[in-house]
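Shown here: the complex without one of its protein chains, the others still in place.
On to subunit A.
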């Protein structure tokens, strides 16, 4: 019986995203290195998220944990809020899920949790 393979981001996705951002011809061998980097990156990411969540006394990773992480990575700063990054990089259907929008009847979708 075959073992289930390690879950991975599809290499075609990594390739197309990297090509898009590189804006320069990329040697085909380099993509393997990029894939290795993403594996390392995810390992790091999981450890960080676990640390943030357990620090807050939760077992669930919340949106705020990821925001703190991105602040620590200097991706989110005072000049560059999270919502702007979401608008720039994520397609519309996912953006809808993340950014609250007021619709008719003074309803906000998705709801903002008050803490």
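General remarks:
What we mean here is this: a residue touches a chain if its C-beta (ideal position, glycine included) is under 8 Å from a C-beta of that chain, and two chains touch if they have at least 3 such contacts; residues count from 1.
Definition applied: contacts and distances are computed from a predicted model.
Between the names "3-methyl-2-oxobutanoate dehydrogenase (2-methylpropanoyl-transferring)", "Centromere protein W", "Translin" or "Cytoplasmic tRNA 2-thiolation protein 2", the one given in UniProt for the chain missing from this structure view is "Centromere protein W".
If you put the hidden chain back, the residue from A:56, A:75 or A:109 that touches it is A:75. Taking the whole complex into account, subunit A touches the unshown chain at residues 6-10, 12-14, 16-18, 20-27, 29-30, 32-34, 37-38, 40-53, 59-63, 65-70, 72-75, 85-86, 89-91, 94, 97-98, 110.
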